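Only one protein chain is missing; all other protein chains are in place.
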Amino acid sequence: MIVERVVRGLDERLDGGSFLRRNLTKVFPDHWSFMLGEIALYAFALLVLTGIFLTFFFQASPEPVVYDGPYAPMRGRTVSAAYDSVLRLSFEVRAGLVMRQTHHWAALLFMAAVVAHLLRVFFTGAFRKPRELTWVLGVLLLFAGIGAGFTGYSLPDDLLSGTGLRIIYSGVLSIPVVGAWAAFLFFGGEFPAHALLSRLYVLHVLLIPLVIAGLIGAHLALVWRQTHTQFPGPGRTEDTVTGIPVWPRFALKALGLMFVTWGVAAGLGGLVQINPVWLYGPFVPYSAPSPAQPDFYAGWLEGLLRLWPNWEFHLFGRTIGTLFLPAVVVPGVITFVLALWPWIEERVSGDHAAHHFAQRPREAPVRSGIGAAGVAFFTVLMLAGSNDVLAAFLSVEVDTLNGVLTAAVVVLPIACGLVTYRICRDLRDGGGHPIARPGRARVRRTAAGAFEVEHEPGGPAR
Amino acid sequence: MSERAVAVAFVVSILAALGLTAVYAAGGDPQVEGALLLLALGGLGVGLLGWAGGLLAHLGEHTEPRRRHPAADGDGDVAVATFEAGVAEVGRRRLLARLLAGAVAALGLAAVFPIRSLGSAPGSQLARTSWRRGVRLVTADGTPVQLGALELNTFTTVFPEDDVGSADAQAVLIRVDPTSLQLPPDRLAAAPQGHVAYSKLCTHAGCPLGLYLAATQELRCPCHQSTFDVLRGARPVYGPAPKPLPQLPLEVGPDGTLRAAGDFTEPVGPSWWDLPR
Partner (left out) sequence: MSAPRRPREARLLARLVRGGLLLALLGQLAWSFRPSSSQALTADESLGRELYLASCSTCHGIDGAGTELGPSLRGAGPAAVHFVLSTGRMPLANPGDQPVRQAPAFSEREIAALVAYVRRLAPGGPEIPTIDPATGDLARGAQLYLDSCAACHGAGASGDSIGGGRIAPALDRATPLEIAEAVRIGPGTMPAFGERGLSPADLDAILAYLLWLRENGSRGGLQLGRVGAVAEGLVAIVVGLGLIVLVIRLTGARA
């Protein structure tokens, strides 16, 4: 049989037999929340597959061409070759639009799964020693994903993405001392420079995917080598791992999850329109569309820009750009705190021991409180980044909404943090379930006509 | 999931995949393709998940020991000792070691320079635009703007005649009631008959200011909602922008067209380090 021959061949040359023997029976703990990271992995695989298809049609060129394709409102208009190729891909290439939209939906799914996975790992303390490095790789993946998304979103050279690039340019420009040089070197000159599109393209299809693939590889290798965390349960110990073996159950499950992820992305790709660049029109430097939002994973950055006060500082007679604090310093600090969190927690809690059990959020009330505060903070910022759409949707004044959100971005994280801390602490100390079963009483009338009351005390929900 | 449910999932997947080829051959339709892909891939996935979760549930869970992470077995100490012995061996030839370090540093320095090729030097480009005295104002399609052609309380985007579509020279021209303008005398003179022009780049993040609120005579940025008061020198009245929009001084040419009387009063767009205060 072919499998037998391959394995024997590998065994004779590389001692591959023992590797396979060990790893086919390797067990992985089984919990639905452990699959969020896998979703991100499969979304990335789909991004590579659909992305390769797209590269066969996309032209990363700002050269002007006259569009003469089937999309009537753009016919006869001078647009960049990049924009022209995206319209052709969307309207003329068979299955092109499904591929393009699936690619974009898969990118959103990738980021959504990464964020959900990060939250799961955070709230269960799965980043603790010895898995700090895995956490750091994950945080780097998050930011590499934002970079991949942003460069990709900018490629069609439409009005919306051009507006986004303009803001990034201004952010780089705001860095003290080196800002102008950094912006000119990265963008190839004063915005909008001719060289930019091909640079973004190389970043998007080569450099960043390589970085992401490398990070994913290292991340998975660490998970494989260190074994996965598990929740405590009957028969489970810190020294053992209980779960389903790689072959066949885990493999079938993983494969199934991959196809479900692909199915959902492709289903959205065909059924729900995303980034209709034909509506936005080609980029011109003197127009901006509205509503103008980045994809959701950059929504918090957009929110920071919208809520930040109109401060401008001066130093040595020079100017510190308005965008420097909200677009560079604050995101930078957030990145560092997030990446270094395992060591921060270790230092503060004094817990230097290795852990293999995942915690329930209540077991670490302080961490859970901080996590809830963080979730509230990013949620408010994302709402602020969508304030115009939100205001129109709710029929309130956007300026009023901004006032509310400015207060909320300070107050809500503190409130959520404190409430979560209290709930977790009480749950941990009381050992109860948040939903309690009420007590009951049964009243019975005896044959003699008297009443007997039988109490059944309340308790944790079953 | 039962065996039957898994079978149904696989059959759905097969039918959808066959349907997909038929749709593709027939010319394709994004929505039908999406729905069929959802069924084909989703059916396969659901079937596999159901198989592993339901039909193989009897295999149960296994337990195996975790790999230990012992730091006390001394391997690390031996490694450190080996490394340090090597360093000592190499470091004995002090001159050579220093030269080696110097060579690596010099090469590193040389390797940094190609980065300089990535873009032009900022120089003074950021501080000025292509507006000069006497350049006519034209709209996006190149039409010169005649004095009085613009209706009261309306606006249009203008460019230097020789730089149409320019990213940094773009300006908004608004015609307002001249008596309502509250500007210092020299800047008032640069707004003939209520034609006042400001840079179209927001001083916050550099988005083009596309919104003119006629009722309050304000310019608003669609990106982050900075709002500028047109009548009072485009000073910011709301939002994150810190500075007024630079004004473009105007004059009327002998042919009755509006012309620039010079460059903007200040560098356009967001603030940066070299901006003198």
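Lettered A and B in written order, each chain numbered from 1.
Throughout what follows, a contact is a pair of C-beta atoms (placed from the backbone, for glycine too) under 8 Å apart; a residue touches a chain by one contact, two chains touch by 3 or more.
All figures in this text were calculated on a predicted structure; none of them were measured in a lab.
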Of A:Val7, A:Ala182, A:Val366 or A:Ala391, the one touching the omitted chain in the full complex: A:Ala391
Contact partner of the left-out chain, one of A:Arg77, A:Arg199 or A:Arg318: A:Arg77
Hidden partner chain, touching residue among A:Val241, A:Leu271 or A:Leu307: A:Leu271
Contacting the left-out chain in the complete assembly, out of B:Asn153, B:Gln193 or B:Thr257: B:Asn153
On chain A, residues whose C-beta touches the chain left out of the figure: 30-32, 35-36, 39, 72-77, 90-91, 97, 101, 105, 108-109, 111-113, 116, 159-160, 253, 256-257, 260-261, 264-265, 268, 270-276, 278-281, 284, 287-297, 299, 386-392, 395-400
Where the missing chain touches chain B, by residue: 1, 30-31, 34, 42, 45-46, 49-50, 52-54, 57, 140, 149-151, 153-157, 210-216, 218, 220, 222, 225, 227, 238
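Going forward, only the chains that are shown with their structure count from here on.
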For the chain B and chain A complex, residues of the former touching the latter: 24, 27-28, 30-53, 56, 59, 61-69, 115-116, 118-122, 125-126, 140, 157, 159, 165-168, 170, 200, 203-208, 210-211, 221-226, 236, 238-243, 269-277
Sites on chain A touched by chain B in the complex: 25-27, 30, 94-95, 97-98, 101-102, 130, 163, 166-167, 169-171, 173-181, 183-193, 195, 225-227, 235-236, 238-245, 248-250, 252-253, 255-264, 266-271, 284-292, 305-312, 314, 317-323, 326-327, 354, 356, 387-388, 398-399, 402
